[in-house]
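Every protein chain except one is present and positioned as in the full complex.
Labels A, B, C and D are assigned to the chains in the order they are written; within every chain, residues are numbered from 1.
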Amino acid sequence: MRAFEIIGGLLALAGLWALPQWGELSPYVLHIATLSAIYAIPAIGLNLMLGYGGLVSLGHAGFVGIGGYAAGLLMVDAGWTFWAALPAAMLASGAAGALVGALCLRLRTHFFMIVTLAFGLILHAVMNNWEELTRGPVGLAGIPRPEAIALFGAEIAFRRLPDFYRLTMAAAMAALAVQALIVRSDFGRMLAAIRQDEVLASARGVPVMAMKVAVFAIGSAIAGAGGAFKVSFLRVAAPASFDMLESINIVLIVIVGGAGHLLGPVLGAGLFVAVPEALRVASAWRLVVFGLVLVLLMRFAPQGLAGLAADAVRRLRGKGALRAPGHA
Amino acid sequence: MSAMLSVRDVSAGYGGRMIVEGVSLDVPAGQIVAVIGHNGAGKSTLLKAVFNLLPGRRGRVRLGDTVLDGLAPQRLLAAGLAYVPQERSTFPKLTIAENLRMGAYLLDDAALIAERTERVLALFPALRARLGQLAGTLSGGEQRMLEIARTLLVAPRAVMLDEPSIGLAPKMVDTVFDTARRLAGQGVAVLVVEQNVRKVLAAADTGIVMEMGRIVLADSAASLRSDDRVARLYLGAAGRAFSAPAHP
Amino acid sequence: MTKIVRRAALSVLAVGAALAGFTPIAAAQDRVTIGVLTALSGPLAAPGRFQMNGINLAVEDANAQGGVEIGGRRYQVEIKVYDTRGNPAEGASAMQRLTTVDRVPVVIGELSSGVAAAVAPIAADNEVPFILTVPTGPNLTKANNRWLFRVNAHNDQLSQALADFISRQGWQPLAYIAWNNDAGRGGVQSMSRLLPQGWRIGYTGFFNVGEVDFSAHVTNIRNAGARAVMLFMDEEPGSLAIAQIKAAGLDVQLIGTLAMGSDRFLRRLDAQRLNGMVQYNAFPPNAAVPRIQGFSQRYRAKFNEEAHGFAAQSYDGLMVALAALRAAGSATDARRVREALTRIDHEGVTGRLRFDAEGQASPPVYVTQWCADGRRRILYPADVVADCGAG
Amino acid sequence: MLLAVAEQVLNGLMLGSIYVFVALGMMLIYGVMHVLNFAHGALFMLGGYCAHLVFTQAIGNYALAILAAIVMLIAVGAVIERTVFAPLRDNLRNQVIASLGLVLFIENLVVVLWGPNALQFRIETTQAVVSLGVLRFRVQHLLIIGVCALCVTALFLFLQRTRFGTAIRAVAQNPRAALVVGIDVVRVHRVTFAISMALAAIGGALLGPLFLLFPQMGDLPLVKGLAGILLGGMGSIGGAVVGGLLIGVIEAVSTLVIATDYRDAVTFTAIVLVLLLRPQGLFGVRTREEA
Partner (left out) sequence: MSDAAAISLAVAGVSKSFGGVRALADVSFALPGPGLYGLIGPNGAGKTTLFDVIAGRQIADAGRVLLDGRPVQGLRPHELAAVGLARTFQECRIFPEWTCLENLLFSLRPKGLAGALGRIVTRRATAAAEAIRDARRLLALATLDAYADMPASVLSFGQRRLLEIVAALMGRPRLLLLDEPAAGINPGLLGVLADLIRMLHAERGGLFLIVEHNMEFIMGLARHIVVMHQGAVLEEGPPAAIQASARVIEAYLG
């Protein structure tokens, strides 16, 4: 069964890698796939916080934005390369996450939710209003795609969509791998202990507050990386890319995909980007239908897509022993 | 013996797992029937099943001549069957008066409510002085009193108590069982589930021993008190006496 | 079980049929499809409606004349409209789809400068010309994008005449109330830059899209002792702002933008409240100019309201696209369409449209003023100055 | 300056009254059913549109139009409660996402049915201006504050003085115990939802004539109402009222000293500060651990 999973995973990876080579595949498909990967990255960060740490943050787009603007400004104003700006963006978002986390993690669930929402709004206001730095609502234009690199003598030009697609896919995979490692590490187990019972975890010696701040910072740093990829992809950093709606979208991606499942954010991002695209033909009815799809999903697939998939796999394998514990 | 509360072949459980299987018992008016047994033997589940709180319950329940099967809890209460669950069931931010008023929720007749409230307060004088106080400020034992007192407002014909002594100091435990006795003294059929075997058998008329969701022994409380097996299993005599795990 | 399957199949069919209803059914005649980006939902959906009115009218007009003749064949004109929701990523996906799946030869539209900045590079990637009809950020056409064109005047062009006018009138201190978005902030920036050095600005207040209470601004304007208030917003918040300014009894000169163009706007207010307000305008619907009158009449006949500037600009956007197709002689070759656009010289309803090296057109800009009877007069430019009723 | 402050305070009270309508409705549903309904703002907007529809198409009487809107919204709410929230009971996270789906559904359905452009909802009688000293306000302003006070009082009396109102509080505190004393919990949920919908309808129908009706008109009141609930301390009626009013006043008065583009940021910074100093909100008591 393990081997089955590994082989399946490798095949999927190879397929994704080769996607641009599949005949006359439209750049549109690559574009959508790239966008999905770009949404998946911050969603993975949020999944660590929300799915594994139990922290429902409604301001995640703010931290995506910090990473995006940090990367954009460093590239446009300071002339850094993308490769130098990316870690700087993660650092900036991570530091901001640690700061905000330290401030508002003392609050209980709903209060925490609203305070993170407030931080999201405040960060958006700063991006929109601090025109001297951010260029205001029109956005910071002229952000380059990553510089080409030479690999085994062949030049990979990220300027072009197929190569940029592979880059974001690789980045999403890397984020996924980091997520899996963290979840399965000792750190992850302590996180799981906190999610199940904070009081008990604390009594067993887990420094609950510090752990939460740490996971908030990590989630934000991953979000920052997502922001750097996003602005490089769109070639503009505009406040409209990081508003409250966008925060809600990321939460939506995580939960619809299946919070607390490793692949949840990826499935959620795919669905979130693909369904509205597929519904473009429905014109004005598009978001009406999409809203309905969300309601129905929550009603009939309460564990998200990953939960649905897990159930299906279990059913295929015959009787499903015990239900996956938790994640209610 | 004509039973006030009659339970026949009741089975129930959670999510397809049966915890109570084919239990039948009778509680005559004016008597206390105690159900004892290990953790997970299905005692509390039995009461919930009788009160129709579990979906998919099977079997029949009768109160006097009324068939209670399939009735929603508020209909059961209207028919005269009251239930005091194990966990706290007072409303902590309502006053004691309001809590009592909620006990009489199903009644419309103001005069009747006033009269019964008066009777109940006579029975529980400690509550009268504190009518305007929030229920949350009462001690655990006092809240238990309030819960029991509250059920009297609907003039039930039968009352089910789930572990009334849990978490109470010894002094309060006695008071609770005294109250149960007084209830029976008013002609109410009392069905009580309890861990404190010694105390409950001292108060009850009949004892029923449950194991693994079934009744394994039923006798008068007096003879159960002197029963070897009961003594060994439930009254704290030594020995490794775990029954098989409740529900693997 | 079979019943469930049958029911499921039926509902799938029903949904499919419903969706199919939205896509035009292919017909025998040749068709050319123009891509359109706009906001059908979200906070910009309202101005999006004016944009679409203009584009729909243009399609209707073109087809009524038998379509467009390209390379000796006549084509019926169709549009493919995608919603950008005012979101840059949405816009980028929509542009990618128009240019690589629908393979349209030219794309027009868009409302927000932020979205346009994300969308334009994709048009360039896929080498399809993109004609903006509403966004006013001056930098958009300065990004060295050969595939981007704009038929409407940007903020600097729009503000120029009005800035002169304001300085001649000596309206200072001046106060601004502006949308806290690209249109509002961009407008304030341009106007402040174009006013004479040191012109006193008593108060600048921004409000978020969706906010409807202007009392704070009104209070601040009164405290600042401003003589004139310039409103950068569209007619919906605009009508509220003016009503609240007047209700507070503030005696200030009102100055507006072209977004507050139509009589929809007036209907929300008493003419008295508007009396004397000046604004810049791209399309004074009642001017005694044949092209303007013609468009206004057709627009009123179809939509039963006064023509809006966004509609006129977008009408011209589509007509310019068709003219370029005609000149290119190809309904599919986007490169040739771009070439044709650089040389285009189109007499549109908003004026004569030619693109400079950056792809920016310079349509005429007007300054109009509301009269007490709810009609307008034209104050600028000098050659079309007209009195009440002809603005 | 004093004049300006007075003007802004009254303005803040008016805005705050609108937030109170949203906050109270959300708080009731949350307190009793443990549903955090983000669609409340969209329903508020729908209330305004319903009132407008009835007013312009049918009766032309403002009070009757509001009544009709209440009835229509209660019907809509009943459908939503039964098909979405009741089946998702005890799953807060999924309820939140489902309610966000509802926001998309309702707002865009309104765009499809009524168009994206704002509608004008003009009630001549309430357009009149009254003078309070030098300050001038529209009747509608005062109407909003008045109706809000009326509704709050009525709701308070209902919850404190009536049997059913007490039952609603009882269900909020201990739903299992409510079942045991014979309270029809499902009915309590439905009535609570209906009350909440009625408040949303009144709020939307009152705000419409003052400004405009547009599909996103509920978004800001939703966020501010939510903030008001938290500021007041989740779970207390009085807290929701004071919290909502306070948010209105803070945001109105703050604009006198701080640039308006940071208006929302200022409001939310204030809330963050309050919550950091007093994590349970102004009137909240720390009771149950929330999961």
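In this text, a residue touches a chain if its C-beta (ideal position, glycine included) is under 8 Å from a C-beta of that chain, and two chains touch if they have at least 3 such contacts.
Keep in mind that this is a model prediction, so the values were computed, not measured.
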Out of A:Thr109, A:Ser202 or A:Ser283, point to the residue that touches the absent chain in the complete complex. A:Ser202
Check the options A:Ala175, A:Met190, A:Ala259 or A:Val273 and report the residue that touches the missing chain. A:Met190
Just one of B:Pro55, B:Gly132 or B:Pro170 touches the chain that is missing; which is it? B:Pro170
Touch rule applied to chain A and the missing chain gives residues 178, 181-182, 184-187, 189-190, 192-193, 196-197, 199-200, 202-208, 210-211, 214, 218, 322, 325-326
Hidden partner chain, residues of chain B it touches: 38-40, 139-141, 166-172, 174, 195-198, 232-242, 245-248
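We adopt the following convention: only the chains that are shown with their structure count from here on.
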Of the chain pairs B-D and A-D, which one is connected by the greater count of C-beta contacts? A-D
On a C-alpha centroid basis, what's the spacing between chain B and chain C, in Å? 74
Chain centre separation in whole Å, for chain D relative to chain A (CA means): 32
What is the distance in Å between the mean C-alpha positions of chain C and chain D? 35
So chain C residues touching two or more other chains come to 40-41, 180, 206
If a residue has to touch 2 or more other chains to count, which residues of chain A qualify? 128-129, 284-287
Name, in rising order, each residue of chain D that touches chain A in their complex. 36, 83-84, 87-88, 90-91, 93-98, 100-109, 111-112, 223, 226-227, 230, 234, 259, 261-262, 264-265, 268-269, 271-272, 275-276, 279, 281, 289-291
The residues of chain A that touch chain C in their complex are 26-28, 31-32, 35, 128-129, 131, 136-139, 141-142, 161, 230, 233-236, 238-241, 245-246, 273, 276-277, 280-287
Interface with chain D, chain B side, in the complex: residues 51, 53, 72-74, 77-78, 82-85, 87-94, 98, 101-103, 105-106, 150, 154
